[in-house]
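Every protein chain of the complex appears in place save one, which is left out.
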Amino acid sequence: MCTDSKASAILLMHCPDKRGIIAVVSEFICKNNGNIIFLDQHVDEVTGAFFMRIEWDLAEFVIPREKIGEYFDVLIGQRYQMEWELHFSSEIPRMALFVSRLPHCLFDILARWKSQEIRAEIPLIVSNHQDLEPVARQFGVGFAHFDMTRENKAEQEAAQLELLRKHQVGFIVLARYMQILSEDFVRHYPNRIINIHHSFLPAFPGAKPYHQAYERGVKVIGATSHYVTAELDCGPIIAQDIIRVSHRDSVADLVRKGRDLEKLVLSRAVWHHLRHQVLVYQNRTCIFT
Amino acid sequence: MCTDSKASAILLMHCPDKRGIIAVVSEFICKNNGNIIFLDQHVDEVTGAFFMRIEWDLAEFVIPREKIGEYFDVLIGQRYQMEWELHFSSEIPRMALFVSRLPHCLFDILARWKSQEIRAEIPLIVSNHQDLEPVARQFGVGFAHFDMTRENKAEQEAAQLELLRKHQVGFIVLARYMQILSEDFVRHYPNRIINIHHSFLPAFPGAKPYHQAYERGVKVIGATSHYVTAELDCGPIIAQDIIRVSHRDSVADLVRKGRDLEKLVLSRAVWHHLRHQVLVYQNRTCIFT
Amino acid sequence: MCTDSKASAILLMHCPDKRGIIAVVSEFICKNNGNIIFLDQHVDEVTGAFFMRIEWDLAEFVIPREKIGEYFDVLIGQRYQMEWELHFSSEIPRMALFVSRLPHCLFDILARWKSQEIRAEIPLIVSNHQDLEPVARQFGVGFAHFDMTRENKAEQEAAQLELLRKHQVGFIVLARYMQILSEDFVRHYPNRIINIHHSFLPAFPGAKPYHQAYERGVKVIGATSHYVTAELDCGPIIAQDIIRVSHRDSVADLVRKGRDLEKLVLSRAVWHHLRHQVLVYQNRTCIFT
Partner (left out) sequence: MCTDSKASAILLMHCPDKRGIIAVVSEFICKNNGNIIFLDQHVDEVTGAFFMRIEWDLAEFVIPREKIGEYFDVLIGQRYQMEWELHFSSEIPRMALFVSRLPHCLFDILARWKSQEIRAEIPLIVSNHQDLEPVARQFGVGFAHFDMTRENKAEQEAAQLELLRKHQVGFIVLARYMQILSEDFVRHYPNRIINIHHSFLPAFPGAKPYHQAYERGVKVIGATSHYVTAELDCGPIIAQDIIRVSHRDSVADLVRKGRDLEKLVLSRAVWHHLRHQVLVYQNRTCIFT
């Protein structure tokens, strides 16, 4: 449901399942004059964990915005051992794009941004190559080039982190960035770096997945968008999709068909992330839409 | 989520949207020692209608089963002008299958029933032809043949209704039944007759949709499962799916490929119906899964 | 199969089916030192028509390029009453884009063009609005604005046709152009105007298909790319695809999800057209890929 136009609060939470959580949380909102405009919950029967995304209209809510978190935590969160995060629809996230040489995901994201489908600030495009600087310029976004070698990696990543801090970047989208981020780098943006991998993971992780797919003779190829973790291509999956292929498709055809998947799947993941619809738990995601 | 094993109550409701409905309903359940195991809600922004499906564990629920509806209505339903229905997971619905000559949907449903995917009693298969009587016998289900002509239709439908009553049939599945039910017949089973139409409605309603699809040269064909209403092929859609086709596909190929769609889409609709996941409103459905 | 790198000839043909056509055509190519790199054929069993796309390497072909058509017609085409067209992979088609206000298809096509997925010249973007002029400029393509009213339509279309002639435009892509072309205009580009309609035709033709889809409560929405003919939204379909939707999706959500379909389906149609993979016959298409 599209709720852009209203000032609303979004609470994502998880905790051990217990009777009455929904009642307590919805009463908290209701008693304070909030109107719930979205509620979806899930219980993991294996672990007994409870998950919820709840969004409410702030128009007449009596608790001041900057106090909601505190009140919620004291009155409810601590009692139920919740881990929670609170967002406001009025906050415009700031995202950085990391790219290498392939332009299709970059073009797609920037076009969505220009046509206001993606509601975010994009202060910065970072790249280990200079090829896509003209695209950045064409769309009026700053471009920072970091030449990466085995030797200078730690140093360059530090400089990147510094730059991201300066630009107050909240999350990073790897739009076909062909560099592996160090564990240290990833630690600065936990569940806030979105990657697109060009296979239906866990099949064909690592390099050249289309070549691998061709060799194996699969009849579908896929793309997977996931949060980046320390382990390569193993982070929590946000979105996946596939397309049918046949023996007629050369590797070049797979690459071409895959590009469409990559940009769609990446954009869906960015959409979910921007809407605070993603809850990560034990390397898996709940997507509340 | 699969909740078969537990005795639970399922409430489907809709009413004008108002602040506090979720809180009030979830508190009603919680205060009476029910544990909510499913809650999903939806607000139609156009009409301002609120929809909810809520399911809770009855193990320790203090209100006796046969009183839940009454209490709920007095305490909450009337106040919020709710239309609601209450179901219990322990009730095994009784369904009748209506067929003509094509066996694929019948085979598919009976196989799912035998392997206990479909949890229902099937007291009766009704047909306007005798071709599928051996299939009924093979699966040990009663078979009633009604020869239908323009002249005897009213009479035969009356006899069918009588038979359905006798067998306490709760809902009907038209598994490629090639007869149009009269408005009067339909009125006896409002939103309780599920049909499968072999096109992606509203494209190609009426007769011979695969021929129509072939003539039009479409690149996808579909199937649509919907509740039967007085107007042909216009009832609320429960499930739809499609499959890709090409110029190579003759009408016979479309018929063959379509069969797989038909049985899948029909079975999904039956699944949703059996789980009380379908809420009909203004000729559309909310499917809460 | 990707055959970009080689100079090849592509023959599209159809004729009444007769024994020996494939043998005769393939022998013609083979005897003259052509190496067949693609052959696909189809027989319409209903009409008895034979269709073929055949592509061969010209490297050692003995008939000079400008004589191939003549020789083929005299030696084979006339004898079998073929309708045929001959193309060369070395020819770069010239396409014009017609747009209105929505940028997503335009962005998508221009991005594919910039990254050389689309091998074509784009001398011109035509629009009845000025909104997308900046996009044209951003990508360095000429932009021609034609204000359209009921009164000036004939005149403006004449001016458009004149401009297209001047730019030697071979085919036109309507990238969400919200104007109905006159029958006369269409006659100048038979099977050479590609439109994208935002529904799975024949469902929801005409205006506001997403609103229609929402009203009908469908569980899938689609997009259809087709050649434009005199009758609105009734031309031969080149490509179609769908995406699943649910009761949660407002019209705005359908519009958003549909945009992704529209750009993909339109691009696939353009791809097939540019590769001369489309053969139109009786308002249907064979797509030889």
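Lettered A, B and C in written order, each chain numbered from 1.
Here, contacts are C-beta pairs under 8 Å (C-beta built on N, C-alpha and C of every residue); 3 or more make two chains touch, one makes a residue touch a chain.
Remember, it's a predicted structure, so these values are computed and weren't measured experimentally.
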Touch criterion as defined above, residue of B:19, B:87, B:104 or B:129 at the omitted chain: B:104
Residues of chain C (touch criterion as defined above) contacting the omitted chain: 1, 19-20, 22-24, 26-27, 29-31, 33-37, 39-43, 45, 244
Residue ranges of chain B at the interface with the undisplayed chain: 1-2, 102-104, 107-108, 111-112, 114-115, 117, 138-139, 248-250, 252-253, 256, 259-260, 264, 267, 289
Those residues of chain A which, in the complete complex, touch the missing chain: 42, 45-46, 51, 200-204, 216-220, 222, 236-242, 246-248, 250, 283-287
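By our rule, only the chains that are shown with their structure count from here on.
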Two chains sharing the most contacts, counting C-beta pairs only: B-C
Superposition rotation for chain B onto chain C, Cα-based, multiple of 5°: 180
Type of chain A:chain B copy interface by residue overlap (half), same or different: same
Most distant chain from chain C, judged by the mean position of its C-alpha atoms: B
Chain centre separation in whole Å, for chain B relative to chain A (CA means): 37
Centre-to-centre distance between chain C and chain B (centres being mean Cα positions), rounded to whole Å: 41
Overlap residues in chain C, where contacts from two or more other chains coincide: 248, 250
